[in-house]
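What you see is the complex with one protein chain gone and the rest in place.
Read from first to last, the chains carry the letters A, B and C; within each, the first residue is number 1.
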Amino acid sequence: MTDERRTDYGPPHYERFLPPIIKENYGKWKYHEVLKPGVMVHVSESGAHLYSVRAASSRLLSIEKIRAYCDLADKYCGGYLRFTSRHNVEFLLSDAKNIDPLIADLKKLGHPVGGLQNSISAIVHTQGWIHCHSAATDASGVVKAVMDDLLEYFTEMKLPGKLRIALACCLNMCGAVHCSDIAILGIHRRPPRVDHENLHKMCEIPNVSASCPTAAIRPAMVGGKQSVEVLEERCMFCANCFTVCPSMPLADPLNDGVSIWVGGKVSNARHEPMFSKLAIPFLPNNPPRWPEVTEAIRNLVELWAKNARKYERMGEWIERIGWPKFFRMSGIEFRKEHIDDFKHAGLTFKRSTHLTF
Amino acid sequence: MTDERRTDYGPPHYERFLPPIIKENYGKWKYHEVLKPGVMVHVSESGAHLYSVRAASSRLLSIEKIRAYCDLADKYCGGYLRFTSRHNVEFLLSDAKNIDPLIADLKKLGHPVGGLQNSISAIVHTQGWIHCHSAATDASGVVKAVMDDLLEYFTEMKLPGKLRIALACCLNMCGAVHCSDIAILGIHRRPPRVDHENLHKMCEIPNVSASCPTAAIRPAMVGGKQSVEVLEERCMFCANCFTVCPSMPLADPLNDGVSIWVGGKVSNARHEPMFSKLAIPFLPNNPPRWPEVTEAIRNLVELWAKNARKYERMGEWIERIGWPKFFRMSGIEFRKEHIDDFKHAGLTFKRSTHLTF
Amino acid sequence: MAESLPKTPMLDELEKGGWPSFVKEIKLAAKKSPMAVDLLGLLERSYKEKIGHWKHGGIVGVMGYGGGVIGRYNDLPEVYPNISHFHTIRVNQPAGWFYKSDALRSICDIWEKRGSSLTNMHGSTGDIILLGTRTEQLEPIFAELSKVDFDLGGSGSDVRTPSCCCGMARCEWACYDTMRTCYDFTMKFQDELHRPAFPYKFKFKFSGCPNDCVASIARADMSIIGTWRDSIQMDKAAVTEYAKNGMDIQSEVVDNCPAKCMDWDGKELHIENSYCRRCMHCINVMPKALRPGKDRGATILLGSKAPIVEGALLSSVLIPFIKMEPPYKELTDIIDRIWELWCEEGKNRERVGEFIQRVGLGNFLEAIEVDPVPEMVAHPRENPYVFYEEYFEAGDEGSEEEEK
Partner (left out) sequence: MAESLPKTPMLDELEKGGWPSFVKEIKLAAKKSPMAVDLLGLLERSYKEKIGHWKHGGIVGVMGYGGGVIGRYNDLPEVYPNISHFHTIRVNQPAGWFYKSDALRSICDIWEKRGSSLTNMHGSTGDIILLGTRTEQLEPIFAELSKVDFDLGGSGSDVRTPSCCCGMARCEWACYDTMRTCYDFTMKFQDELHRPAFPYKFKFKFSGCPNDCVASIARADMSIIGTWRDSIQMDKAAVTEYAKNGMDIQSEVVDNCPAKCMDWDGKELHIENSYCRRCMHCINVMPKALRPGKDRGATILLGSKAPIVEGALLSSVLIPFIKMEPPYKELTDIIDRIWELWCEEGKNRERVGEFIQRVGLGNFLEAIEVDPVPEMVAHPRENPYVFYEEYFEAGDEGSEEEEK
């Protein structure tokens, strides 16, 4: 490292990227209204009106597309735009007249406008087969298939409340699916196949053993080499061993797939935040369109949409009606897999007679 | 055992003890009404009216008192009476005219009538210093002191809902205080003092070590004798070792005392059953009248009575207002002791921003 | 007849006040019983010293029975010789704690002659507790109890004395016959009740409806709680009557419904029964207007207990709904399978609720041959750690599952 080398300067200051209307009204917003799908106005104490137009984005973007966004921003709003915490793109307009032309241009570009209020916004997701070594399913492909199917719920606001979908391609849950209305989670179902040949070169055996939460891994000599063996009946496929040691791969075309989770939420609105819970233990990886997954999700969305009360998130609805009723209404088979058997399992047993029949 | 010896014949059949009006209307009761404190009528499909008069009982009864009850039953209701699941005594009358004379006689005998509906019924409790080797406090004495103080709430029905108090004299919780609106729990606070002299004669050392949930006990040679030592900082005074081995007494006049718990319930009415939670970690044993305990309980009862909504049990009320508010309103100091640090502790942390200020 | 009473200034304090006094009871007994006299002295001493004076009991009992007696000795036998032994006898109460005076008197007579004259009516589990006698009295007491048809209750690692709410005898809400079932179960399991052979105790409690007046869900290894499957029975006229008499049906009833399945438009009450959780609240508040449905039975739950040592448990659902009719074969078969499994695989002093948590509810169900249903859980798992027991092998072509 030379002395002159510039490090630790951090990101550019955000003020450089704020349009004048925001700088002027920073912290002075009074209220907002959703004008139509994907379009809202924020009104300031000063009377200023800021129009935001939200468009769907695939998150995986080429620089060509980013440049196209920039062109639109230059054309309609002084070059200012932003991305949301769910990876949509938003254009920040001071002039209401620009809204419709912008929307038209976005549509031309293939980016529908929507995702506000009682709609399904973009799916928070991860790398999948595009980039990660851990993936039990693809990310972008599943997301594309699901959102193609649910598009109407992005472009219209006809749901009882917000519905947030997330996807993570393995149990590391980079997509933070653990608190989503509907979560898609890639899972392995075959214990690691130990690469006895290379393990001793790549990994520290004590670390590998220690990495297993269920103590399924123990040191062993195999074919004259120091390695480990896996007590397969103890494995619950967390892949923590693989994270620690490349010689313990779990990925397997026949057994990998997807599980579906429901009822999580993040916001504190009404109900406290909740974790997602297992709905469908396993669906196959069926590229390119994962039809079993898209169908399962559409069914869940529509069941909720039809039965939930206004503002009631998926988890709030299920909590009101009870899980037995959810299983009966959804037609999902309840199995041993649904019953928790991890650390705090006992706390998930039904310890009352509050039952519906 | 001789052949003729009669065993396994079980309790007498209950039908022998049912008054005719009950036999005739068994399973045919239509509704009931509370006529006044301690008196209710059950009306049958047949039109029959059964009057029940409930009187307080000290549970610890001499045969003289039982005989006195019998006399009253003979006088007013054909000799029929029963006890309740909270150890009150109930007289079962077919003739409404007998109600008031019976009540008068009961009062003379020192047994107030009440405990129905929105009142405080008798305290479920245990043996204490009367009979048990495990006790960290007395049972009957504390109960007497508390109920003397709360008598008005037994004889009148002026509370928002039912309030159930229970007492257990040690963590074994024979009084099942774990689900009471208010619970009084005897606790030790000094680790077992090992009787090294006798331990090897009385107890199996491996059993003693294994009995400790926190692994605080390990085998040791003391004064040339096989015994155990206790890692005092690991002891949380559960007394499981003492249950298994008499040479590990925990009782200690300076450190034993009482803790107060709130917010448990058993019934499924409205809210599902709930465990009691720690309110006051420690109050001293101060016989004969445990004034600190009676005062603390009166304060809790009155705080709840003043602030809860109709039908709202203690725990339902606190759940609505939140624990921080409960601590602020009650003036009870919140301490490290209140924070769970046992197996599922993490699930008791506040994992939302639902806070009051 | 009895000795003069010891000085008990502290206990005397507890003769005052409006609540019935246990001290008065001991003094009543002490008129005739030297044991009660010594108990007064010992208790006063405990009050002064703030410590108990009882030692661990040894194993005492009656012939042929392993349970029913709790041995007890004091640690100052020279000072309190009359209670050097002070064992309690657990006598199995009649179902619902109903008595006729003659039966009670017969117990009093035995206890006057052979014990301390002191009792608990009743113990926390439900037994008649005969409080304090000597070892040599145990056999005679049992013989005399037997003559008046009272048998002993449970203690130790056995079936504990079952208990039940008064149910159909006096309550309009009983969804099954608690007293009969309690009696039948007690009789069926006499052997298990008297001869400890389990890893630990096993308690049954029977409540007729979800109000659970015997605290079954909190205090029984098997909780049998009445419920119904169809709709709440409603008398519309009676609802109107309640409203007319000043009940605020919206705030008192509807707003308290945990299922939010009620609706009151000021005139008619509507219950969306398919969402009703059978909590009892609305029925409790309007007993003249609402009643449990007609298709009645019970929910069976397993596993509640006090905290030692894994933490307290409430019972959890095993069978959401079952008809409770003799001979209860479906249920008793399941009980047999549970006991068999627990006796084989349970650890010493491991209650069935703890056992289930240790082996996993799913595995437990498999072993006792009960299908998992969503009613058993408050919610499905939140963690993704599923133990799949099978996986596809390469040559399978995805068509068949193979055992590993």
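As a convention for this text, a contact is a pair of C-beta atoms (placed from the backbone, for glycine too) under 8 Å apart; a residue touches a chain by one contact, two chains touch by 3 or more.
The shown structure was predicted, so the numbers you read here are calculated from the model rather than taken from an experiment.
Taking every chain of the complex into account, the absent chain touches A, B, C. Per the touch definition above, the residue from B:Leu102, B:Met248 or B:Leu278 contacting the chain not shown is B:Leu278. Among A:His131, A:Lys158 or A:Lys201, only A:His131 touches the chain left out of the display. Taking the complete complex into account, residues 307, 311-312, 382-385 of chain C touch the chain not shown. For chain A, the list of residues touching the undisplayed chain reads 1, 5-14, 16-18, 22, 26-27, 29-33, 42, 50, 52, 56-67, 69-71, 73-74, 79-85, 87, 89, 92, 110-112, 124-126, 128-135, 138, 140-141, 143-145, 147-148, 151, 154, 168, 171-176, 178-179, 211, 213, 238, 240, 243, 246, 251-253, 256, 266-273, 275, 285, 287-289, 310-311, 342-344.
Think of the hidden chain as still there; on chain B it touches residues 171, 178, 185, 187, 189-191, 213, 232-238, 252, 254-255, 259, 263, 275-279, 281, 320-328, 334-342, 345-357.
What we mean here is this: only the chains that are shown with their structure count from here on.
The interface carrying the most C-beta pairs in contact is the one between chains B-C. Note on chain placement: the centre of chain A and the centre of chain B lie 49 Å apart, centres being C-alpha means. Rounded to whole angstrom, the centroid-to-centroid distance between chain B and chain C, based on C-alpha atoms, equals 13 Å. Counting partner chains per residue, chain B has residues 268, 272-273, 344 touching two or more of them.
For chain C, residues that reach two or more other chains under the stated contact definition are 210, 212, 217, 225, 258, 277-279, 314.
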